[in-house]
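For this view, one protein chain was removed and the others were kept in their places.
Our next item is chain A:
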Amino acid sequence: MDLQAEAARSTGLSVAVLPDDVLADVLRRLSPRWLAVSRCVCKAWCDVVDARRLLRAELLPLSPGGIFINFNNYDISVFLARPSTSAVRPSISGKREYLPDGIQSWPDVRDHCNGVLLVDGYGVAGDCREYVLNPATRWCSLLPPCPPPLVDMNTMYDKCLLYDPTISPHYQLHDSRPRHGKVLGPWILHDVNYYYEKMPKRDDDDVEALTDEERPESIQEASEGGMFAQNIGNEDSMYDSDDSTAGQESGFISAAQVDEKLAWSKKLNGKTLSGYLQILGFHPYKEIVFLSESITRGLAYHLKNSKVQILGNLYPARYDQVSSNEQLIWSSFIYTPCWQSDKDLTK
């Protein structure tokens, strides 16, 4: 390659000297990630990318838009998000209206990857249907019927959705059941251990406890082991008590916001956290851990300054009626909306 580059340099004919029009035609075929890199190659490339708006970073799933939470014995997934005030974009909703007909119950969100969800639903005949959907653009695709469950009836963790619109418009589904191993892999560790890679490498005791963990399954164990509870409790944390009202609509709590733009309205110093803490997920790009305090209150813990921000109420309004015991959160996903056109979104 170096020899080729040398030759190109000596003849003066290389991709480096393409006219703007032609360069734009080449660059516009690159996926967003390589466009972002190409932008830094030289001024001419940057100008071409910017002037023609080839890179639409605002459409990419780069910031959290909410948290999907699955409560044990609760029939729907709960979506915790800031109510949309933007007139530019439609509000993100988990309501049924964009789901295909025949869905009787609100589906569980099984997995999330960069703005695209894998959800379960039950049809009229009680049959399980699986969908891949994008709540931001309301694109939805019904997956072929799932194979009958094997001996192990617990099929909750056996599918994994992989999607990275910065690299490819295609999504992948990975089935981890042993007998379906042929569709397995290659596992992309970057995606699977997404939140782990984003954890800052620090020497602080509280962070070390987490970065030492390697298996994704142990996320909850880490919090239940009291690492975080202890450390946060001992901090002289500042709280904001912006008690967001929990509005319940169609089973969705639209209560709070995840963005740290939220004004810290009140500071209640000297208060300690009560109850048990559980990790809901990690901010994909910032040093923030989202926590649940006794499955009632959502918290954002800023690792940088040990501040705790209250997101609002998580607890589903009907939870007491539906299930009075064994109340717990069994999974949660940080949701990053993706606004890219779905016309190319294929399996």
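In this section, a contact is a pair of C-beta atoms (placed from the backbone, for glycine too) under 8 Å apart; a residue touches a chain by one contact, two chains touch by 3 or more; residues count from 1.
The definition used in the following text is that contacts and distances are computed from a predicted model.
The protein name that UniProt records for the chain not on display, among "SKP1-like protein", "Sec62/63 complex, subunit Sec66", "Ras-related protein Rab-14" or "Vacuolar fusion protein MON1 homolog", is "SKP1-like protein". When you scan A:S14, A:N73 or A:T296 for touch with the missing chain, the hit is A:S14. Residues touching the missing chain, restricted to chain A, are 1-2, 4-9, 11, 13-18, 21-22, 25-26, 29-34, 36-43, 46, 55, 57, 60, 62, 166, 190, 197, 285 (touch as defined at the top).
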